[in-house]
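Right, one structure below, let's go through it.
A single protein chain has been removed from this complex, and every other one stays in its place.
And now, chain A:
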Amino acid sequence: MTTITHHLTDDLILGYSAGTLPEAVNLIIATHISLCDECRAAIEAQDAVGGAVLDTIGEMPVSDAFLDGALSMIRGGDFAPSPRPIKIAQDAVAPAPLRDYIGGTLDDVKWRPIGMGVKQAILPTSREATARLLFIPAGTAMPDHGHRGLELTLVLQGAFQDDEGCFRRGDIEIADEDLHHTPVADISEDCICLAVTDAPLRLKGLARLAQPFLRI
């Protein structure tokens, strides 16, 4: 594992554990913690709070008919025990939760050009927030933009730099209304990111005109 220096915030950890975040945000968090054991441990620790809530909530009577039902379910084929995973198919760039949404590996992504060599692919999630893959050629600057809501950016390949620092594979940048930035992809390699927004970006200048067509 590479060393990850930009991590999840406490509110995202709690929201993911409680299950209250939009699907696209859950997707970027699941992808980040596939690469970051530090945040995976933080989320599993937070899950212990959910366990304590379940443990102490009280009981509502469940009739034996449901126990019988559960027994026939586990004796039937649909709930046959799945074996312990021994070896996973490792994708060099996209971890398992992301592959589920791409429907394959990064080679299967249907990219659409959005100008300056930048390409995007929107992934199918619920509409409360949007998840997109971004391909940014090495050395390219993204349009200067601010945010009306939350913007989460996870680096999968290459790196980018803005005022907040340098973001490499596995790093996640968490931007809100206060941050206005111009991310620049590192010169060494094309940069591929997973980006999630819960509101349209605030673009400056000409890029704003094209915004409705690009859904950014």
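Worth pointing out:
Rule of thumb we're sticking to: a residue touches a chain if its C-beta (ideal position, glycine included) is under 8 Å from a C-beta of that chain, and two chains touch if they have at least 3 such contacts; residues count from 1.
In this text, contacts and distances are computed from a predicted model.
Note on the omitted subunit: UniProt lists it as "RNA polymerase sigma-70 factor, ECF subfamily", one of the names in "AraC-like DNA-binding protein", "ABC transporter permease", "RNA polymerase sigma-70 factor, ECF subfamily" or "Transketolase". Residue-wise, the contact with the chain that is not shown comes from A:G15, picked out of A:G15, A:P143, A:G158 or A:P183.
Contact residues of chain A toward the unshown chain are 1, 10-11, 14-15, 17-21, 23, 26-27, 29-31, 33-34, 37-38, 40-42, 44-63, 66-67, 69-71, 73-74, 79-88, 95-97, 100-101, 125-126.
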